[in-house]
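Excluded from the complex is one protein chain; the other protein chains are retained at their positions.
For subunit A:
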Amino acid sequence: MNFEYAPAPESRAIVDIKPSYGLFIDGDFVDGHGTAFKSVNPATEETLAEIAEADAADVDRAVKAARKAFRGWSRMPGRERSKYLYRIARIIQERSRELAVLESIDNGKPIKESRDVDVPIVAAHFFYYAGWADKLEHAGLGANPQPLGVAGQVIPWNFPLLMLAWKIAPALACGNTVVLKPAETTPLTALLFAEICQQADLPNGVVNIVTGAGATGEALVTHPDVDKVAFTGSTGVGKAIARSIAGTDKKATLELGGKAANIVFDDAPIDQAVEGIVGGIFFNQGHVCCAGSRLLLQESVAEEVMAKLKRRMATLRVGDPLDKNTDIGAINSAAQLARIRALAEIGEDEGAERWSPPCELPSAGYWFPPTVFTGVSQAHRIAREEIFGPVLSVLTFRTPAEAVEKANNTPYGLSAGVWTEKGSRILFMADRLRAGVVWANTFNKFDPASPFGGYKESGYGREGGRQGLSAYLKAGA
């Protein structure tokens, strides 16, 4: 008997990728005045489309359009604003398969993730914040909270559409208008979202999308008429943004890097923990700021967990993102692949033991096998630096106090995981872990009602939930 999987590719026919895309400003697609660039399918290296680059003047036009739209949008009764957001949520649901396929093509993530995780949460996020738009006086920020104005938002390539939703939905619900810059390697779903705004008859200028790389982002966050900066991305760029807005009245939320500890105690449900470990680091190719990239195993179960983890890793299917059986898709870009490779080599050079299951990688495209390092010490760079790829570093501990010490021994503080059957120990650990999200006996769960964001150098501010509103409101008179 042959139990091999047959290919089960999702059809690309549902998406219609244009040869070139402009900027979305004041309700229309317009030409950019920078140097156009290409968006590439990371699984095949084929060029998908040519994308306009917004230069400083284009960014200025977008900010002006957002400023002009702010007057009407901010004064519109919340119940009317909310209906626009509900419309957008519905259209996202209606066009969900198209969005999922496009996301997988442009980003490289498996279709089962874009279809079952990203896009459903995107729609849910718009639904959640739609319902806040006419209830802001109950948000705990005073009787008459006011929007901030024009929000300049810069998002990463790992969850292109989801990060767009996290940024745009609360901003609009609170009465702000936005200029959003998607990542240069993953602009396509943001541009499709612009079409969705047109279908929803969203007033012109409420949402503007400017494409480009770092220079475009810098022009946006430093624009003097931007009142609010929201950024998700690397800690290095987050610090640069914090410096660039020093001395201004701009408010900022920064959702940055992480090096989360995923802590497994000896009484944990080991099989469930192994699933959580795998999901924690290999979900989305490890391109996750809150990935459980440092596995802390209690010594007494380390061997057992590692044996089961390796067995499980050997079943992971790496390959075509559009194949419904694929677990791990393509690395998003050549640059990111080079960074992952470099850090993995450093891990070996520093003496950690590297292991990957046998796995055939496609010849074209950017790929990295699921990888685990054992014998890692806290001083190793692979235990300290965010790799942002499918690479897990394993450390061990003996006591809960040692686990806390090691877990918190990082400048980051975005997320953490705890696996144990003992309730009091979960709460003990949750209390002491310096991280914005603690997953106990689960990992990498996201929900629009659940605030997300970091301690320390993982940034500041929260996205999601009631707390996410305070990023886009100020106390009213």
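Some points to look at:
FYI, a contact is a pair of C-beta atoms (placed from the backbone, for glycine too) under 8 Å apart; a residue touches a chain by one contact, two chains touch by 3 or more; residues count from 1.
The rule we apply is simple: contacts and distances are computed from a predicted model.
Per its UniProt entry, the chain excluded from the display bears the name "Aldehyde dehydrogenase", taken from "Aldehyde dehydrogenase", "Peptide/nickel transport system ATP-binding protein", "YCII-related domain-containing protein" or "ABC transporter domain-containing protein".
Looking at A:S96, A:Q198, A:S356 or A:N441, the residue that reaches the missing chain in the full complex is A:N441. Of the listed positions A:T235, A:N332, A:T374 or A:T410, the one in contact with the omitted chain in the full complex is A:T235.
Within the complete assembly, A:G140 is the residue of A:P9, A:G72 or A:G140 that touches the hidden chain.
Interface note for the absent chain: among A:A314, A:A364 or A:A475, the touching residue is A:A475.
Although one chain is not shown, part of subunit A still touches it, namely residues 124, 140, 235, 238-240, 242-243, 246-247, 254, 256, 411, 426, 430, 435-442, 445, 447, 449-453, 455-457, 459-460, 462, 465-467, 470, 475.
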